[in-house]
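Following this message is one structure expressed as structure tokens.
Of the protein chains in this complex, one is absent; all others appear in place.
Take a look at chain A:
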Amino acid sequence: MRRATGYPRGMPNVVAGRQVSPRKGKEDDMTDMRASDLPAEAGFGDYVALLKPRVMSLVVFTALVGLLSAPVAVHPMVALAGILFIALGAGASGALNMWWDADIDALMRRTRNRPVPAGRVAPREALAIGLALSGIAVVMLGLAANLLAAGLLAFTIFFYAVIYSMWLKRATPQNIVIGGAAGAFPPMIGWAVATGGVSVESLFMFALIFMWTPPHFWSLALFTKSDYADAGVPMLTVTHGRRVTRAHVLAYTLALAPLAVAGAVTGIGGPLYLAVSVALNLWFVAGAVRIWRRTEAQAEADGYRAEKRLFRFSLYYLFLHFAAILAEAALKPHGMGGW
């Protein structure tokens, strides 16, 4: 049940770090008021933070690769607008996620300073911004590019805000696995902006991010242990323990490696992609085996060094795979990219 304040369930009535009491009698309203007594007003940066700019940067990059690796030339202005509205849609889903998750964000160190739990942006405002930007992004992408791209963007927002945030995140330790699909759509949307369709290549880019997400997030969860437990989010480390999580990271990495390398034989792959992918996957599998072999005592002894290293490497892993796809596309006009 939502409170009158519009805060999601479990969310304390806190504005700018102060406990807000219910309205008292009229005489209280007549007392002097100072500006410092007013609820904190959000600055422009708070609204930007609401859109999760770091996630947005990954979305922009993968969507751009999807768009530029497509075998169809796109007018630069249409491409720019397409990427902009995909990014806006991603930001909108971020705002909806922050609105819904404000109660658990307030409990986790990593997220308690976000605009909604910190009281700088009211939950209703976050909801309104999320919904308005979703509408603008989808309609504008439909007008700028095509209906398929707009439909995929609408589904991505729905998937992230409703399927992942509202349902899976608090329901199952497999939340990351299924929820990872939301982050995997952007290159598919970029491809759809250019071609107006779906192909093996765009499905491959989707699968690459989809399979990469679990080992990426679970390696993060291995060294941010107290946060998810405090918030009651059923992260695999909380529900099944670290030993099982380490095994899951290895299993997903072993499944990811052949898929990632197989991308070399699709229309967006080539010798350069093959070389980069083989090197990255050997490294990733070696890192996953290393953390699988480690005991908790060993990990604690060196401050989760191997786990942190694998997490950092996973970021480079995805970036370099997409950079290789982009390089293959850039080399093609010069007769060098592809097979």
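FYI, a residue touches a chain if its C-beta (ideal position, glycine included) is under 8 Å from a C-beta of that chain, and two chains touch if they have at least 3 such contacts; residues count from 1.
Just so it is clear, contacts and distances are computed from a predicted model.
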item: Chain not displayed: protein name in its UniProt record ("Cytochrome C oxidase assembly protein", "Aspartyl/glutamyl-tRNA(Asn/Gln) amidotransferase subunit C", "Sulfate transport system permease protein CysW" or "ABC transporter ATP-binding protein"); value: "Cytochrome C oxidase assembly protein"
item: Contact partner of the left-out chain, one of A:Ala42, A:Met108 or A:Val249; value: A:Ala42
item: Touching residues on chain A - with respect to the absent chain; value: 35, 38, 41-45, 47-48, 75-78, 80-81, 84, 143-144
